[in-house]
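The complex is shown incomplete by one protein chain, all other protein chains being positioned as in the whole.
Per-chain residue numbering starts at 1, and chain names A and B are given in the order in which the chains are listed.
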Amino acid sequence: MTALEATQPGPVRELTGRRLARFRSGDLLVVIAFLVLALIVTCALIPATLAPHPPNQQEITQRLLPPSWMARGDSKHLLGTDQLGRDLFSRVIHGARISLIVGFSALLISGIVGVAIGLLAGYYRGWLDDWVMRLADVQLAIPYVLLAIAIIAVIGPSTVNVVLVLAVNGWVVYARLARGQALSLREREFIQAYRALGASDWRIVLQHILPNLLSAVIVVASLELAGIITLESSLSFLGLGIQPPTVSWGYMLADGRTYLLGGAWWVVTFPGLAITATILSINVLADWLRDVLDPRLKI
Amino acid sequence: MHEPLLLQVEDLRVEFPTPKGSVRAADGVSFRVWPGEILGLVGESGCGKSVTTLALLRLVRLPGRISSGRILFKGSDVLMLPEREMRLLRGGEMAMIFQNPMTALDPVFTVGDQIAEVFQAHPNLRTGDVRTAAAAILERVRIPNAKAQVNAYPHQFSGGMAQRVMIGMGVAGRPSLLIADEPTTALDVSVQAQILDLLRAIRTELHTAIIFITHDLAITAQLCDRIVVMYAGQVVESSSTRDLFRAPRHPYTRGLLDSMPRLGQKRVRLEQIPGQPPDLGALPMGCRFAPRCPRAEARCRAEEPILAPSGDAREVRCHFPLEAP
Partner (left out) sequence: MWRYIRRRLLLAVLTFWAVSTIVWGLLYLTGDPVAVLLAGTPAGQTDVDQLRRALGFDQPLPIQYLNFLSGAVQGDLGNSLRSGEPALLLVSRRIGFTVELALLAMTLALAVSIPVGIVSAMFRGSLTDRTLMLLSMVGQSMPIFWVGLLMIAVFAVELRWFPAGGAGGIKYLFLPAATLALYPMARIARLVRSSLVDVLNQDYILAARARGLREALVVGKHALKNAALPVVTIVGLQFGYMLGGAVITETIFGWPGIGLFTVTAIHERDFPVVQAAVVLASGMFIALNFLVDLLYGWLDPRIRFS
């Protein structure tokens, strides 16, 4: 041990490497994030039960009512109404579902496909590896928002297409991770031993390389989820994502934009708040997950 | 040993807070260094040797702190110095070199620049042009083509050369005391010998005392005048090199010697000290070495021994020190 390691003597280093039971303000944040996310997931699961009104019910006489606590507000519409008289509170609740479904679907697809490609590239190397990495580099050279909207322009906006585009956007980071792991492990003695014993490539990859990857993939996935939801709501905002009548927060913002200038700030603020709360909670939990699983991961 | 003591460390304690309470990485460490002598500081990883020397320069990193003790350097207590004077001391009268020169040298500045910093930080080293002075230092440590190498970057040197550069930086301030923290551990054996030569030359030419930290007892035999052995944050034995090798008093020292391969040895297997050093956060009662000591008795497990004089300029921390053979 040198002077440089001597900032903390040997056995002590292990103790302070992980968060312990001591309650810190950082932990409070994690708890709050968890509760917020739980709330959002609940909205996604049982929107009809939680929402006081059907989200698409129009009542022109009740259009652009401010939130209930303000002067012209109505207690029947907690957060006010939009330009077609639809209850904002109910719409915000209903919007959770599509964002989470699209987000998780895209995450799952990009994760599975990305890891699979990366494992193959890293394990087999050769031309497969070269081409995969070049493809990744080329894709990354195109600013991702432009790429996303260009693809949507060709294949048309729909929920499925949005999931597809988001998945295409996200596979690279998993592929790089899996490839790195496969590359570094394939030369290790225990892998070569298994090979010598006649184990098939499938078994080696699935049983020995993949498990080592899992915690890193989980951390990366949680960090990526926020970006996916952001991109989805951005696409919806541009009219190139989730289409009405499906209620999506992004579209609500686009819809309400014109009325903002007329002073109807609530139409835009509450859906935006919902998106921010979702993304922020995910980010906080993702950071916490990384601390717990492996603080040494430089991700 | 006619001159006054250069360094006297008295009962030094360095603590680190942990979730389970305070841990003493250095627990009552005491030793002396005479001017111009080479002192070996030996022990396993985690025994506190590095922390002790960091404390000498007051560079113990937060959250660690020096909780008690005195460090008398040329008569004045280092721990009482204002920070401004401490800075003059560092790199000046007292300097330190590190194990891995590749990481201890800043990769984005030239070696000349970094050596020049020593001169710039110590105005009493009247030098004139710092570049020339830096080149002179490189020549001193036998770097070929010194004038050109002043503008080279650390990564352009081999391990051995880089270590010389670091030694050069260490002696640029003409220190009375040079702390060398495992300077040869990261080097090839052939290069090691050259570095040891260099250190000896420094001691002779500059009358610099050297504290040589290592976990390898064998090297101390070649280089050191005296040796201090540490275990679990305490000094367990100190003695002249010759006496230590001929007749170790502490069972731990005996164990270290036995695990060293030696020329002419008939034994095929090396003896290892069984067990592990104790967890500093959960120290056993009594002697810290007792759990691994082949000679441990009931008293050892109950009562912690103190560091006591044991013969001619020797000290040992043991209830039942080994007898002379």
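Rule of thumb we're sticking to: a residue touches a chain if its C-beta (ideal position, glycine included) is under 8 Å from a C-beta of that chain, and two chains touch if they have at least 3 such contacts.
Keep in mind the model is a prediction, meaning the values are calculated, not measured.
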Hidden partner chain, touching residue among B:G91, B:G160 or B:P251: B:G91
Of A:Q57, A:S184, A:Q207 or A:T276, the one touching the omitted chain in the full complex: A:T276
Touching residues (missing chain, whole complex) on chain B: 57, 59, 61, 87-92, 95-96, 98, 100, 103-110, 114, 117-118, 121-122, 152-153, 155-156, 166, 169, 173
Residues from chain A at the interface with the omitted partner, ascending: 3-4, 25-26, 29, 134, 137-139, 141-147, 149-156, 226, 230, 233-234, 237-240, 250, 253-254, 257, 260-261, 263, 265, 268-269, 272-273, 275-276, 279-280, 283-284, 287
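Just so we're on the same page, only the chains that are shown with their structure count from here on.
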Centroid distance [mean C-alpha coordinates] between chain B and chain A, Å: 51
